[in-house]
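Note that one protein chain is taken out, while the other chains of the complex remain in position.
By letter and in written order, the chains are A and B; residue numbering begins at 1 in each of them.
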Amino acid sequence: MRWRGTLLYIGQRLLLIVFTVLAVSSIVFIGIHRLPGSVFVSERLRASQMQALLHQYGLDRPLWEQYRDFLLGLLHGDLGISYVNQGVRISPLVGREALVSAEVGALALLFTIGLGMLLGVLAAIRQNTWLDYLFTSTAVVGYSMPNFVVATFLLLVFAVFLQRATGGMLYYQIGWTGTFGSLGEISIPAFALGFPYASVVARLTRASMLEVIRQDYIRTARAKGLPEQLVIVRHALRNALIPVITILGPLVIGILTGSVVIENIFGIPGLGKEFVQSILNRDYNIVVGVFTMYAALVGIANLLVDLLYPLVDPRIRY
Amino acid sequence: MGGRPIAITTFIAEPMAQRRAGLWTDAWRRLRRNRLALVAATYLLGLVGVAILAVFWTPYSTTHQGIVLPYQGPTPAHPLGGDSLGRDVLSRLMEGAQISLLVGVGTQVVVLALGVPLGLLAGYFRSWLDAALSLLINIFYGVPDLLVALILIVLLGHSGLGQIIFAIAVTRWMDMARLVRGQAMSLREREFVEAARSCGSGTFKILFRHLLPNALGPIIVQATLGIPQAILFEAFLSFLGLGVQPPTPSWGSMAADGVQAIRISPHIVLAPTIALSVTLMAFNFVGDGLRDALDPRQRR
Partner (left out) sequence: MSPPLLEVRDLRIRFFTEDGEVRAVEGVSFDLQEGEILGIVGESGCGKSMTALSIMGLVPEPGRVTGGEIRFKGRDLLSMAPDEVRDIRGKDIAMIFQDPLSSLNPVLKTGFQVAEPMLAHQRADKRRALARAVDLLRQVRVPAAEQRARDYPFQLSGGMRQRAMIAMGLANAPSMLIADEPTTALDVTVQAQILDLLRTLNRETRTAIVLITHNLAVVAGLCSRVIVMYAGQIVEEGSVFDLFERPQHPYTWLLLRSVPRLDRTRPERLRSIEGLPPDLIAPPPGCRFHPRCPFRIEPCFTEPPPLQEVGPGQRAACWVTMRRAHEEMGAATLLDVRPGAGSGVHGPIREPHRG
């Protein structure tokens, strides 16, 4: 019985996600198909060949028919086929890439939250000491650094400097093995992806921690004779976590967005790389597909974040 | 309208105006004490100077190739060296500053022009406009800003500066509208607005003479903090090759070129990335300083 409300809530949210995904992908689909020219223009084809190609992809039909087919396909999870790599089905491609992006993104999220909360808590319990000042000012530096700048610096250190220092014995090599890469290949991009947000989390954690530490129940915890570490970890941290969860949604979006750049720098075969490549190639079916996938991912990530709330704060129930 | 209500407005409006003036001088005093914000503001002034200078003069051409040897490291004649095509990095950096500032400020102008009136109207009238605005904000909440900007650029048929500014502004004006809407909603209940209304001030006058000046603090802060956001977006887009088109230099595209050559000559990537980071940081410091100065309650 306790779960009925929650299940109902999840159902509603899923419905909303489906609606948003449909709306967003429709807008993009129609917008893109109204653009003059197409992928085939650039290829040196004779008019008759061109016509044949257009016909083969159904691009010579009225827009509303194309849109209807697209919608029907979308409802079955079918995003059509690529124009450039002719005949490649987009759905499995994009699905696999989404997994790769999610893998890197999840690790980045872990870095962000772990590092951010650690620094935030330390700054808060050492408020107004040099440690606090150091962390607070580095936090501004941190969130002023775009992730591709962080990536560049990491590359300079791990790829260039480390190679020179070890005489080429040990260094980071841009690249990706297999479908999901190796731990070394994931962790540096994930760090670059998460670092700018870690400082946001740190700032928020610090503020929230300072707020919580002034609360009456912290005084109560101390009055019980609890050791200070337990007061912080058991009583303060969990309450300080509540506002931090509110930025988890924007954080996931930020990491997803950042992955577009990071995947292109590090050559990670994820959604972001596909997105940019297909835009540059004018492979518009894939552009629509990836964007659809992004909308779905964001919706699901936000839902997961919202489901986290009641676990941390018992006052919240759905 | 008789004499009485007018008497009320003069009675109420004057202290308000005074308090506002006091607020600004207070804010200025607090800002002046904030070393970091002042240093940052000085840097930004310098940057604006450089950007203006770049309109008339750069040490070398920003687009001619082969001025230096490709990948040339720093020399006295070319303090920041040459890029992969043998162009002078310093000159390109200067013009890049111009692009960044244009996009940053230009975007905020569009954001203000869209967000402030819409937010005021929505907050003050709470009508269908408010409902529509909320719906729009809720839909866009589900889609990452940068990706929207990216798609928009594609839909606008690739990019001149105007398209870039427009695409970024489209993703950013809603935050401003939401802020102004909130301010308008809380201010409309306040006595000085009531007084103005009761003595027959027109809606337009109430919105822009009474509500807007009192909401100015948060708006300024948000607009200031929006500039680095927009600069960052432009850098992202150009880094991906979807922003400012070559050969026009942008810090983003310069960084992208530099990453390719990171093993051979790291200076090419360092110049634009450092310039970008420092500039973003400066804007953030100034924005934070303004927030602290204009709204001391919100201080961390």
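Here, a contact is a pair of C-beta atoms (placed from the backbone, for glycine too) under 8 Å apart; a residue touches a chain by one contact, two chains touch by 3 or more.
As the structure is a computational prediction, the values presented were derived from the model and not from experiment.
Novice: Which displayed chains does the hidden chain touch?
Specialist: A
Novice: Just one of A:Q12, A:S137, A:T179 or A:Q215 touches the chain that is missing; which is it?
Specialist: A:Q215
Novice: Spell out, residue by residue, where the missing chain touches chain A.
Specialist: The list for chain A reads 215-217, 219-227, 230, 234-235, 238-239, 242, 312-315.
Rule of thumb we're sticking to: only the chains that are shown with their structure count from here on.
Novice: Measure off the straight-line distance from the CA centroid of chain A to the CA centroid of chain B, and report it in whole Å.
Specialist: Those two chain centres are 24 Å apart.
Novice: Would you mind writing out the residues of chain B in touch with chain A in their complex?
Specialist: Contacts found on chain B: 139, 142-147, 150-151, 154-155, 157, 228, 232, 235-236, 239-242, 255, 258-259, 262-263, 266, 269-270, 273, 276-277, 280-281, 284-285, 288, 300.
Novice: Spell out the residues on chain A that touch chain B in their complex, using ranges where they run on.
Specialist: Those residues of chain A that touch chain B are 17, 20, 23-24, 28, 31-32, 35-36, 140-141, 143-146, 148-149, 152-153, 155-156, 159-160, 203, 206-207, 210, 253-254, 256-257, 260-261, 264-265, 275-276, 279-280, 287, 291, 294-295, 298-299, 302.
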